[in-house]
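Of the protein chains in this complex, all but one are displayed in their positions.
Now for chain A:
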Amino acid sequence: MPRYTPPEQSKAGQIFDIAVVVVAIFVALWLPLKMGLAGAAKSIDALDAKTWEALGQNPTMAAIWEKLGYTPETAHDVIQNRFHYVIDWPTLIIMAAVLIGYFVFLFRASDREYRDVINEKFDDK
């Protein structure tokens, strides 16, 4: 197998490639933040009666909350801010498909490249 000689990349090409990667990183990490997609799915289950008992806190817990500077009113939004675990099946299926598709592409394309590497490496000997 003839040894593959890669093309030399110009300085402009290198700068362009760096820019592509930087933009991709920012889009991947920043876009979910900007679109409000990042962060936990929590919401406050409001209670009318804001007492330690209503908030499900025993005297020991109430004493610690007070030591931390909270009152039943200020602790209400902390204690009642809960996750609501509902399995959204379409989203779960999309997520699973994206992940599986990604890994399948990754391993198959990597294997094709790996065969180039092994052929060139060991055919030289």
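Note that in this section a residue touches a chain if its C-beta (ideal position, glycine included) is under 8 Å from a C-beta of that chain, and two chains touch if they have at least 3 such contacts; residues count from 1.
Everything that follows uses one rule, which is that contacts and distances are computed from a predicted model.
Chain not shown in the complex: UniProt lists it as "Amino acid permease", one of "Succinate dehydrogenase flavoprotein subunit", "Amino acid permease", "Cytochrome b" or "MxaL protein". Annotation for chain A: contacts to the undisplayed chain at residues 3-4, 6-7, 9, 14-15, 17-18, 20-22, 24-33, 37-42, 56-58, 60-61, 64-65, 67-68, 70, 75, 78-79, 81-83, 85, 87-88, 91-92, 94-95, 98-99, 101-103, 105-107, 109-122, 124.
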